[in-house]
Every structure is written in C-alpha cells, then in structure tokens.
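A single protein chain has been removed from this complex, and every other one stays in its place.
Chain naming follows the written order as A, B, C, D and E, and within any one chain the residues start at number 1.
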C-alpha cells in the first residue's frame, strides 16, 4: 500500500462534474510520481498526419470528456482507484514541425515516467508518437509485445521522403527491433497494393482484419490474437481510434467506414484481463471533426478507463506491469 | 368508435411535411380530450440534470423531427390512427428552478389527462420528471410495473443534498411505493461503486445489463424481463435515451458508450405487444448536443411511434390501458 | 488492354491527399471517353425531394470525401484501376425547377456515356434521377434487373400532383417497362398504408425488409435477392443512402432509424461479385445535414469504390457489362 | 377596439419560453381571422433557389426562434399586441416542384387573408414567392410601392429557361405592372454584367447600394429611398435576409459578404414609421446553414417584430394599411 | 513586490499553446493565494436561466479558449503579469438545483478570496450568480458602484415565483442595498412593458441603451456613464455576454440582435483606465450554442484579459482595488 495520500477523482457529490479544472478523470494534475502507479500523459503532436489534422487537440478534448468517468467498472469488476494511485501528468512539450525533436522530448518525459515504474496511459496526437513511446518501453521492458488496433497497417516506408509519420511508425518500430510478437486488429479499407498484407505475413504478424471481427465476433478474433501473444511478456496496446467506425468515432484524421462498434472496442480491451499490460495509447482523436456531443473524445476517455480497469484487475491478481511493483 | 371527428395527422399530400405548425406527428394541438385515447405531453424540465443540460428543449425538437412519421407500422402491423384518436396536448407549464413546484404542475396537468382515461406519451425533460408521472399513474392504476431503459441505475439517494434529480427518481419511486415489479434494461458504464448492483438485487429488480442485450440479443434479454413482469398488470416504460449508443443518440446529458443500436431499441418496444401499456416516456433528449441531422430527436419520435403502434395493436386485441376503455 | 494512357488516381506520395482539384477518387476530370471503361457522373438535381433538401450538393461532397480512396480492395481482392480506365466525367447540367428538362439532359449526357460502352457510377441528387437513368440503360441493355436499396418503397403515384419525384420513380419505371426482375432491400420505417407491401408483391418484387437483414444477416438476405435475379442479365444497383442507419448516414433527406450499418452496406455490394453490373447509383446524400466529419459522403465514396471493385473483379473474370467489352 | 378576445402571446411567467407549441411569437395558431389585424403566414417553397437550398425550413425555424420576443418595443415606442390582434395563420400548402401550382396556392391562401383586411407578415421560402404575394396585394391595394432589401437585383429574365425563380421575381413583378415606385437597398456582390444597374435606372428604381449604406449611414440611405416613395401609397417591404452580412445571417442560399449589420437592418425598418405598410416579407432564411445558435432565424424573428412594431405605431397614429380599418 | 515566485503563464516557446492542462491564460491552478493579487474564479451555475441553458459549461470553455492570450496589451500599454501574480483558483462547488445553497457556496469561496485582498475575475454561469458576488464585495468594500453591460435590464421581481434568477439579480441587489451608483449599458431588444425603463430612472440608474452606443460611439456612451460613477469608489463591472451582438457572441442563453461589436466591447473596458476596479464578471457564455471556432468563449477570454490589463495599469498608477495593497 502506498504511504502517500489516497488519490481519488474529485468527488462529484462535492464538486459537480462540470466544475473545476479539466484533467483526465478529474484526477489531480501532478508531476510528482512518488507512490503513483499509473499516469495519464498527453502527447499532442500531429505533424505526422497525412490527411485531416487536429489530433494535437486530442488530449485537451479527451480530458474534458472524461468528466463522466466513475470509479467502478461493473463488467471488469474492478475499482482501479482502490488499486492504484493515478494522476494526470500533463503533456509532453512537443515541438511542432519537428518529429525528431519531439521524439527526443517524448523520450525524455516518458523515460522519466517509466523509470519510476509508472504505467503510462498515452493520449495522442497522431500515431507517429508511438515509435518513441515504444523505444522507451522496450528500453525498460525489453521487446514489447504489441496489439495494434487500427484500420490501417502503418507499414509505409516513407511519405514524401518523410520517414517518421503516422503511416510509418510500425515499420520503423520493427526495423528498430523494439517489438516482440505483434498482432494487428481491425485492418480494413482500400489499400494501395496487396503488399502490406504480404509484409504483415512476412513479419509473422498475427492479422485479424475487421472481417475477422465481424465474422468471428470480438471473442473469436481476440482469441486468435491472444494465442499468439506470449502470456507473460510485456504487452502494449496501441489504439488508432479510426479502428472504430466513423459513426462512433468520426473525429479522426483518416476515417474508414465499416469498423468496430463502441461496445466491440470495449470488449477488445476486456479480453486483456490476465495479460501484463505495460502501457496503452489512444491516438488520432481529432476534435475539430467531432460533433457537438464530442462522442469520439468520450469514447477515447472510456477506452482509457477500460484499460485502466483491466490493469487494476490484473494488478490485484498479481500480474504486475513492472516486476518491482508489489 | 368515437363520436368525435376522426383525428388524423395532417395529410402530406395536401400539406407537405415541412409545412405548418410543429406538433407531434403533425397531429392537432388540442387540450380537449373528449373521445381522445392517447395524448402526447411534453414536460420540458431539466433542472434535475447533473452534467450537460438542454433537455428542456426536448419536446420542441422531438415535435419538429416527428414530421416524417406515417400512419402504418409494417413490423408491428398496426395503424394507430385507425385505432385511436391521438392529439398533441402541449407541454406542462414547468417551473424552472423548482422541482417541487414542477412536480405539482405535472401532477395537475397529467392528472387531468389520466383521469379522462387518456394514455400519455410523455416527452422529457430530464428523468426527474418520471417520479411525478408515476405518482399520477399509480394513483389511477395502482402499483405500476416498470421497465426502465437506461444506461444508469438512477438509484442515488441525493446529489449535493438534492433529493429530486435525474439520478434519484427511481429510488424515490420505490420509497413512495409507486411501483409493482421493476425491470432495468441496458445498464452500463462506469459506476460509483458495486452498491447499485446490490441495491437493484435487494429491490428484486430484474436486471438486464447492456451485456445481456449484446450477448443474448434483444429477444433473449426482453424475454427475461417480460417473464418477470405480471402479464396483466399496468405497465409503464421509461426510456432514458442514453440507453441507446451515442452514435445513434448523441444528444443527451450523460452519454455512455457501448449502448443499443436504433434497431435494437425499436425491437425492445415491439417485444411489448400483448402487454397492457398505460404510458411511456422518453427523457433526456438534449437537442443542443445533436448534430445537424437531429437524429436523436428523430429516433425519439420513432420510438414514440413504435410505442403508439404497440398500444394500438394491443387495444385492437382487447388489451386496454384503462379497463373502462372499450 | 487500352491503347490510351494508363489512367490512375493522383499519387498521394507525390501530391498529398488534401491537395489538388477535387474529383472522384482523385481521378482525371475528362469528357473524352475513348478507352474508358467506367465514368463517375454527378446528377445534382434535388427538386424531387419531399422533405429535407440539399442533395444537389451531393456530387461535390462525395468527390471531396473520396480523397482517401486507395487502389486495392483487400476484401474483394480487386485492383480496379489496373483493370479499368476510370474518369470523373463531371455533372449533368441539370435544370433546377424542371424535372422534365432535367430528365432530357440526363438522357442526353448519360446516353452519350453508355453509347460509348462506359459503365456509369452515378451520384445524385435525389432519387427521381434514377428514372431517366434507367431509361437510358434499358435502351442499351434491354430490361434492367434492379436491386433497390432503400428504406422506402418509392411506389407512390404522385405527390401534390407531381408525377416525377423521389417517391414515384420506381412506379414510373415499372409503368414504362424499363425493368426486368426487381428486388427491394432494407425497407422499413412508418408507411402510409399496407398498400405498398401489396403493390410490391403484386409486381413480383423480391422484398427483403430491414428485418430480413437484421434476422438473416446480409448473407441470408442477399442470397434471397440474388436467387431471384437472373444471373446473366444486366444488373443495376440503386442505393438510396437512407437505407443505411442515420448514425452512419445522417445526411439524407428522409432519414429512417433502424437501418444497415456501414459494414453491412459494404457486404451487400460484395455479394454482387459474379453479377453483370451495368451501373450503380447512390442518391439522396444531402451534405448540409452531415456533421463536421462528413461521414455520409465518406461512406458514399466508399460504396462507389466497393461497386467499382466488384465490377473490376467481374470484368477480370470475363463478366462484361457490355458484350462488346473485351 | 376588437369585439373578440384580446389576443396575446403566451405569458412566459405562466409557461416558460421554451414550453408549448412553436408558433410565431408564441401567438395562437388560428385560421379564423375575424377581428384580426395582422397574421404571420409561412410560405415554405424553395424550388426557386439557384444555389443552396433549405429555405423551405424557414418558417419552422423562424417560429422556433421567435420564442424570445416580448411585447414592447422600446426604440419604436410601440406595443403591437395592445394595438393589434395578431395570429399565426400557419403555412400555405405549397406544391414542391411546381411554382405555378404554388403560386395559385399562395394566391388562394393570401387572397383570403387580405380580403379580410388583415396585414400579412410573410415568411419564406425563397424570393420567388414574392411575385404571387405582390399579385394579391396589388389586387387589393393597387400598384404597390416596394422597398426591396437584398444583395441581388433579382432582375434576371430566366434561369435555365425557368421564368419563375428567386432571381426573376422582380422583373416579373415589373412586367405584370404590380408595382408603383420601387427602391432597392443593399445591393452588392459580384454581378454578371453592368446591365442590371442600367435596368434598375431604366425602370426608375431608386437604388441605394450597400456602399450608400456604409458611406451615408442607414439614415442617409433610407432618406434617399423614402423621398422617392409616395408618402401615402401602400408600401410593401421585401427582405431577402442576404442583405444582412453573413456574419449575422449565414443561413441563406446565396450569401454575399460586405452586408448590413443586424442593428442597421433594424434601423432600416424603424425608418418606416409614418409609412402605410401593407405587408412585409422576409425570405431566403435557410436553416440548414445556420449555426447552433440559429442566429439567422433569430434575426428574422426580430425583424418581423420590428415591422410589426412600426405597423402598430402607424396604426395608432391613424395610418391604416386598409382604409376600412379603424 | 511579491516575495513569492514570479507567476507567469506557461511559456508557449517551451510548451506550445495547445499543450498542458487547461487553465485560464495557462496560469497555475492554485488555491494558495498568498502573494496573489488577482484570481480567476469560475461559478458554473445555470439554474437561473430562463431560456437556453448551458452556461454551466462556461468556465471550462473560457479556460480552453484562453490559450491564445499573451502577456502584453498594446492598446492599454499594460503588462499585467509583470504587475500582478494571477492564478486560476478553480470553480466554486455550486449546488445544481438550489440557488440558495449555491449562493452560500459562492459567499464562502469568494469571501475567502476577497478577504485575502485578491481581485476576482469571475466567470459564470448565469447572471444570478452576480447577486452573491456583490454581497461579498459590498461586505469588503462597502456600496459597490456597478456598470452593468447587458441587453436586458434584469429588473424582474420573480419568474414563476422564483426570486433568484438571471433576470432578477439586479433588483435583489438594489433591494439588499449592496450598490452605490449604478449604470446600465447596451440595453435593447423587445421588452415586456415600458416599466423597466421607468424603474431604471426611478433607481437613478444611468442608462445608456445600445442606441446610445450606436449613435454616440463607445467613447460618448462611456463618458456619460463614467461621469455618473464616483471616480474613487469601488467599481465592479458585470458583463452579460449577450450585450455583444450574436454575430460575435452567439453562445448565450437569451441572445438579442443589434448589439455591440467585439471591438466596441474591448473599448468599453479600456475606458475604465483610472477607475478603481474591484472585480469583474462575464456571465451567460453558453458553450453548447457556440460554433466550431468557439468565438464566444474566445471573446470572453479576451474581455477578461482586457479587464486584467486595465486593473494592472491602474495598479501601476497607484489606483488600488484594496487600500491595503501596495
């Protein structure tokens, strides 16, 4: 148990949900990580975007739309704030116009977080940010097992001569040997060529396209994925919100029709109970393309809560992200 | 048969759907209820809202988006306007800032409606209005059997010392002994604690969470519910529109991801054929959060029509809301 | 193989997706159809609309939201631009305020297209435009087999004395003997009377309502339809976008809740592999009612791509729209 | 004084502004015009539109956004509901797709209104409706003096062979000899040719372009106009809402930048105190292009109230629209 | 000079404007007021609203849209953060549904702020909150001189029996003898009766309607007001954002056309240089009614900055809000 104060979200019975400073889950904003197990970290970089921009506004919008989160998860049967101290760490000070400098800033900020044994919940920004995230996680945990939820493969070698974009990060991560076993989930939409399918197979990636999800159901598709993932290895989950159908998540940079429902997305995360989650990201939430209800940001906030609930349940069952946590 | 004029919606072949005064279903606005079987009644009170406001604009928006309704229901096989005289009664003159005075106004207005043997279709406003509605209905019909569609339990004892809000009405209704058998459908989302689950069980409420709907289908979940409800007792159905997923119903005060589809919501109502429906409400439609297509209000209008169709079919089969109807 | 230049969409690696003139799929805008197999043709007429207008803005919006299309279809396993030369022909110069003159303009423009053996992808506009389209197609191909995706029957005889509207085109098409076998898919929503159901049966139309899709799945419903359609006859597919649920396609003139998902719509088109598609339309996309993500137009663009993919696969398998194509 | 009941808007102290059926100014909806002096009449026809459609939704939106009107005009010093009985007559049953039939319907409906000596406040719809309106008014009052507020001349002879559109009504009105003296106010924006300027001069129209308003002020420009208008003749004011700048009135079919402010528009109407106003229209409000605050419809509602206030003040001063009124 | 750290907004050269937690002006969120001169305080209560709700979301939106503020005011020639330590204090924990309890909470929270000699910048919420604010200020400073910018008088005695609403606070303030000299600026729009004008005169209020501003200019109207206000007395400025025209500030509960421009609003505040400002509020910003650019919240943020700049300049010139400040 922590010797530090028991950190809780602001009590809505004391301060109504629409009041007070906007932080993730109405948790304290704090950069002191002593006795903290999980930290929400925004990385509002979107220069890696190839179509609609705006993901730089993602962390602010996800925070604002996380005001409705409550502490008990009835389907996972988990009370994360009883298990963990969680804070909103704030954002990485990204450097717009330079992926290279931003990657350094991510490494520095996130490095300090993970070196203190804190599990990051990372909110993009565009998908290019996952590369430096994986660098830090693999530095600490070794080769990271990855489940990549997305409608796109993100295998491109470069765009317009740019090696670091939201469509190339996974190829870079493979080239840099940051990854253990990799699975991809939800892929769909028009492709440039069949090459990416072959590349995926060539890399021994376990692929479950959106068709697998629609035909086999979430349970079936996630079973296939989880059988491929080493059960005890460090697992990172990266969510491009565009894996969800635009009806549920229209606010994203390269939307593809035919995707997951919100319930299916939640079920995908619940399937991870029992796995050693060392972090999770949700990227490509682009608030200018949301409607007045901001339902994309609302969904992202709930997916973070679902991940947090799974982490807490695992932790309660002795499945620790960091071996030294106990 | 009525001795009164045969009331029909405005004929779109004579006056196109976008013309003329906005009433529910393009029915006459009338407060004379002689020979009327069903009345649409707005209760635009939203001071019971704990997060996003705006439900006071619900009745106006539902009326405006009911212009597309047509008289024959092909799935229920019911022509309600052949069976019933239906009017738009207008709204209760609510008293913003005072639930107590509003509850009195609801009792007075609705009391007069039900005392004339008219079935109310009630459009909120927030969910707090269902408490005074149930008071009137139980006064006339005795203990009301209730199916409560919602993503939230609404069991809270109070908010900030307020006993009457959109999150407390059901506890109040139970405390006031207004209810017979109760079922809850579609519950989901983060909870404060597991207590509400226990309270539900303690109250002998038949609970079908959203997971039951997703796993068993609407038919399975509704079967469970309907087996619990006394087949001949007076049945009231209360719809918090947030039971539907935000993709289909973003315009609501406390949206929760992972909900019903629009088709599932329609099917839930169709499952009520054969039951003695004494009224129905749809609450928490908050138009400022709808998109330009106003699809939440459109859905609410269609759910009312589906309820009306079921009522008409039942009536044709001799299942009368009021024993004296014939 | 074509002796003409190999026509391709603009390469996003050279010109990013958000750059350059907005044409369908970033294909060339060209009215020279020599060596062209497929042409996208806009018909922005919306005077046949009975409720919300705006479908005249459909072609421009579908073009703008087709920028994300890529050339390989992984589920159909088809590369249409390897198979076909495709261009954006531009729009018919419609005559607002006069269906009669517009119908003549459609006949003239589309007539020239089909007389050159080019398959049209037709973007409405409202559904009234399908009547003159069918006139031209039947002139060239004989009686057209039709699959009509819609939430409405479109069997009305007239509106306000107008014989040519978006609700009467199908009755006119039947009266003008333009059609071979007809199927209707996705019908739902309140009806005026049961008459349309009887008319459908009387016309030997194969009807699969939305309930058939929800109960039997897309595969089951489409099987029923395809068994009725002569396998070798010319097949035209007409999509009223309102067959899709408003959550996925809110931008339409007479939305009906309870419809297809985007994935189901895609699957409906994929079921047409092996059928001799001589054209396809998507109508009733009304951009003013879309949200900021423009997901209705995005869906329409993808449905066109899915149709094009099926056409290309068929063509590769020797199933030619025009016998003289080879 | 009227022998009929004293008609007042619904009292917001009894029924809050957001409650009850949506009528203009929360006045009764009534087609009995006995003892009525002024009637609000919607004409939701928009087939005369040449660019963005949607004006058919104008009357419903103006009604909804007239809920904030109150009975005393402090700048005109007029209490119209003390002076007049005013009702919302409803809408003309327009015939979409046919200007000719719609014009007949307008003549019939409006003819009955003016034949009862009632002053119409007419809400479009597009500007084509003003032609049949002027026919009826000139039938009753003789040649109508017209002040035409617009950013466009509306002098075109035809569009695509159509003689009756929102850009031709004024030429038609001149050709049909319906008009007395004519003034145009606020004209601006790119023109096809200088011809319209010459046509305006040739017709002895008093032209005050938007530049006159910006340079001389509303007072100066209106003085020029009012000196040209016979002081005792019947005066009709026709407002195309696009005369106001899109910042204040974005919801219109052919917006032109550089227009009047909302205050200037109000001042234009106030300048008419002392003139014999026999009617007024506001056209081209196209609600689908409004933002969430619906400020264009709100402005239109206020312009109607300003006109009504001027009519009432004039009436109090013995300036009667109909000689027989007293 | 302060012995405390020199408080500055987050440096956008270090952390870009779109990064980090959303506080007013990117200032620290802190409830320790030692060595603090000015505090931003949100009061997100909107149960006093009589038409469109949503002002409870005001403080969050104003914070989010204050990210563009920079530290030097070139027109006032003032650098407030060189002069003052300013923090974002957070929000009052309002009690939705109860003005009485909320008023107590405001008194408690604001009382602590002003008792420490800190100048409040108060962000509503609806206008009802100004009453308890004035109670605290008059307790500390004595009778408060008030300039009330609004399109409405707010003199109503009660609404539906409710004495404390956004339309009654000023009458209550006068009755409670909280005020010294009062001026009202920008009043316009339809009134219930002429009574409010008489009440204003009877209370010796200096009234400058919007017409005064349009006719005399801001300088002329503000001169009239400032001549009435005792030059050395404590001055409070209360801004209902609806005094600004809906084109500039559509996101408000009871918008009135014909208002101030944004520049005029800024000039009104600049006219206060040399006056002893003891606080300022901006109320009635209702974010659900803003467009995608959120320009109403942006304007409110800038009006706060303008007020802060004037306060800082005055302070530099020895005009202290609290005598003990030095």
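Everything that follows uses one rule, which is that a residue touches a chain if its C-beta (ideal position, glycine included) is under 8 Å from a C-beta of that chain, and two chains touch if they have at least 3 such contacts.
Keep in mind it's a predicted model, so treat the numbers as computed, not measured.
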{"item": "Neighbouring shown chains of the undisplayed chain, as defined at the top", "value": "A, C, D, E"}
{"item": "Listed residues E:68, E:112, E:228 or E:320, member touching the removed chain", "value": "E:68"}
{"item": "Interface with the undisplayed chain - residues on chain E", "value": "12-14, 16-18, 67-75, 77, 79, 245, 247-248, 261-263, 266, 291-293, 295, 298-299, 302, 305"}
{"item": "Residues from chain A at the interface with the omitted partner, ascending", "value": "46-50, 52-54, 56-57, 95-99, 101, 159-162, 164-165, 288-289"}
{"item": "Missing-partner contacts on chain C, residue numbers", "value": "14-16, 18-23, 29, 42, 44, 56-57, 59-60, 63-64, 88, 90-96, 288, 292"}
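Just so we're on the same page, only the chains that are shown with their structure count from here on.
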{"item": "Where chain A and chain D overlap in contact partners, by chain label", "value": "B, C, E"}
{"item": "Interface sides of chain A and chain B: same vs different residues, half threshold", "value": "different"}
{"item": "Repeated interface matching C-D, over half of the contact pairs identical, chosen among B-D, B-E or A-B", "value": "B-E"}
{"item": "Mean-CA-position distance for chain E and chain D (Å)", "value": "38"}
{"item": "Touching two or more other chains - residues of chain A", "value": "14, 16, 18, 245, 247-248, 288, 291-292"}
{"item": "Contact graph of the chains (line, ring, star, complete, other)", "value": "other"}
